[in-house]
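Missing here is one protein chain; the remaining ones are kept as they sit in the complex.
Presenting chain A:
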Amino acid sequence: MGVGKELKRVDAYEKVTGGAKYVADLAPKDLLVAKVVHSTIANGVVKSFDLEEALKVPGVVKIVTCFDVPDIQFPTPGHPWSVEAAHQDVSDRKLLNTRVRVYGDDIAAVIAENEIAANRAARLVKVEYEVYEPLLTTDEAMAEGATTLHEEKPGNVLAHSSFQLGDMTFDQALKEEPSLHVIERTYETQPVQHCHLEVPVSYAYMANGKIIVTSSTQIPHIVRRVIGQALGVPWGQIRVIKPYIGGGFGNKQDVLYEPLNAFLCTQVGGRGVRLELTREETLACTRVRHAIKFHVKGAVREDGTLVARKFEAYSNQGGYASHGHAIVANAANAFKQLYHEEKALESDSYTVYTNITVGGAMRGYGIPQSDFATECLTDDLANAIGMDPLEFRFKNCMPEGYVDPHTKVKFNSYGLKKCMEKGRDYIHWDEKRKAYGNQTGPVRRGVGMAIFCYKTGVYPISLETASCRMILNQDGSIQLQMGATEIGQGADTVFTQMAAEVTGITEDRIYIVSTQDTDISPFDTGAYASRQTYVSGKALKQTAQLLKERILDYGSYLLKMPSDALDIQDNNVVDKESRECLVTLEALATEAFYSLDRSVHITAESTYHCKENTFSSGACFAEVEVDMPLGKIKVLNIINVHDSGTLINPKLAEAQVHGGMSMGLGYALSEQLLFDRSGRPLNDNLLDYKLPTAMDTPDLHVDFVQLDDPTGPFGNKALGEPPAIPVAPAIRNALLHATGVAVDSLPLDPQKLVSHFKEAGLI
């Protein structure tokens, strides 16, 4: 086995039989239950509470309000802590907030003996507010006279960044060449949610002076740090345990309710308290993908040369900073990276506080939004000069060997154009672009596509550090401990394969410890970006080499041969040349443990500080049928082709792409978290929030261009997030091809489409 093989998931059996333990399975029986009381206004101040009725509910133990929590503001995003104050995350919320910035802000919490009592009491908490006008859009929040949501940021702009490439401005480029075709448009994306199966849930109790929190999180080590910061407690006094979790997709790359849960347990003498969100709370009160409004311009020469572009983005942050400006900054970078313009690129990005649900990390981290704007503009530019949009991309897209002028991240293994070629052949691009060129009638077909690029880890924007520990057992098997987390993506399986590849120990004798316990597990910042197989994989590779070296060193002692004449293959120490088995690893390990002459417990542990990064890329091609009178888009055929380097496990890679494409389809066609004028979420449940069902999902086709990436530990690079990126613009462009109607906002839902078709006189 080893790398490149389709090893069955190491957690498959436990998960399908129900044996795998999640937070709820581990929770002790006698826990108290906490219920958060959420504000029923979006913008204002809590003046007072009347708890009389709520406290009368039998079973209520305690009610904690925003007037009872430590006066400490803390950050929530799952970023490595920065030791430089200027780069530290924004600390802008307390455990419970008196200053309300979101409809559903956390203003109090009930602790009760059971869920029913907690819910009854939470409904009976009476709140008096000072109410301000809700600011729902970036325009409203930036308008003159808008209330300031955070006193540290008057005017509500959390951050603004800009850059320019080329030696002239966009307007100067136009002035130089008045014959350029210019497109100017506003593209808009909507807030959507991760909709992981398992809602955020944790329980906390105190023992031996420590606060122990078991949580469904992607980032246990970061959760520990943030709980410490939020409670003003030394970080070592916090212990966070992360068992199997039911998905995260970035929402659990934020420290959500663990600090409050930890605090509440301290308020009842350290007794265990469980805090589990409802689906409604998950949708309304955790994180969403940022809605971003893009004002973009592009100028193209008659021959298809991209001459200049201008990008202006307004990212709707919602009430708290969370991942903040990192998202739209990432979006601006991808807009820059994906195409080369001959003369000028201008970019301006704003992140703006508003009163809607907080924007945070979500699979793709700003790039699905960016790619929608970038790839809509690309098709609209190609259309403007009557050029085939695929040909236009071949001509102008990022070239082989591309290096980001700002971050210096390099495209080390370039498969972008090969992905475009594969997709073109699969979908029969040339034939279908022609065949669907001149249709009449109410039902029409079209093909569209989009490309993307994505950097694998977060270096050099952020620290990339990971560690790994391996322990040889008496029988020659090993424990593999990673700080990196399994969140459903298959990390445990690919780590096991990597360990087998390097050590020569077969996968069945490698026991990966899936649970991270910050008191025990090595450090890693966790599952986010598309970093773990790349960054944590490097830590694993280094550690496995170290372990192998130590085993062979003992082998050298045992066999009285130089260690460089030895190797490990299929659980045996072999002669490096002849491959002859010299001693089994089992015999060696038993000897090493119990030798009366030289007893050694062979372990290896190391940290890898990763100062490399690389681009992955890919393309989506889609064929759609549009039923105009009913406003429905049916995806007839769709393929994602990915340039993700060497695949560690092709079957898991394919499944990863399926999941991402499904997420992309929902983003394209149906998903949107809606708010009324007061900022109240309208569809914070899975009936009204239109996550696609199995019945809505077409067959998903996947292909890869496998090129060895020289910087990857095993030739690999990003695949976790990329599949979700190009689907929405590909479908929008297919709709454009089918009907000639350019829809510039997501989702492409029926009511919106019908109104566009009516406007265009098509129905």
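What we mean here is this: a contact is a pair of C-beta atoms (placed from the backbone, for glycine too) under 8 Å apart; a residue touches a chain by one contact, two chains touch by 3 or more; residues count from 1.
In this section, contacts and distances are computed from a predicted model.
Asker: Given that one chain of this complex has been left out, which of "Xanthine dehydrogenase FAD-binding subunit XdhB", "NADH-quinone oxidoreductase subunit N", "Peptide ABC transporter permease" or "Rhodanese domain-containing protein" is its protein name according to UniProt?
Answerer: "Xanthine dehydrogenase FAD-binding subunit XdhB"
Asker: For the chain left off this view, which of A:Ser670, A:Gln706 or A:Thr739 is in contact with it?
Answerer: A:Ser670
Asker: For a quick check of understanding: of A:Pro154, A:Pro562 or A:Pro629, which residue touches the chain that isn't displayed?
Answerer: Among A:Pro154, A:Pro562 or A:Pro629, only A:Pro629 touches the chain that is not shown.
Asker: Among A:Thr40, A:Gln73 or A:Asn119, which one is in touch with the chain left out?
Answerer: Of the listed residues, the one touching the omitted chain is A:Asn119.
Asker: On chain A, where is the contact patch with the chain that was removed from view?
Answerer: 114-116, 119-120, 123, 629-631, 670, 674, 676, 682-683, 686-688, 690, 692-696, 749-751, 754-755, 758, 763
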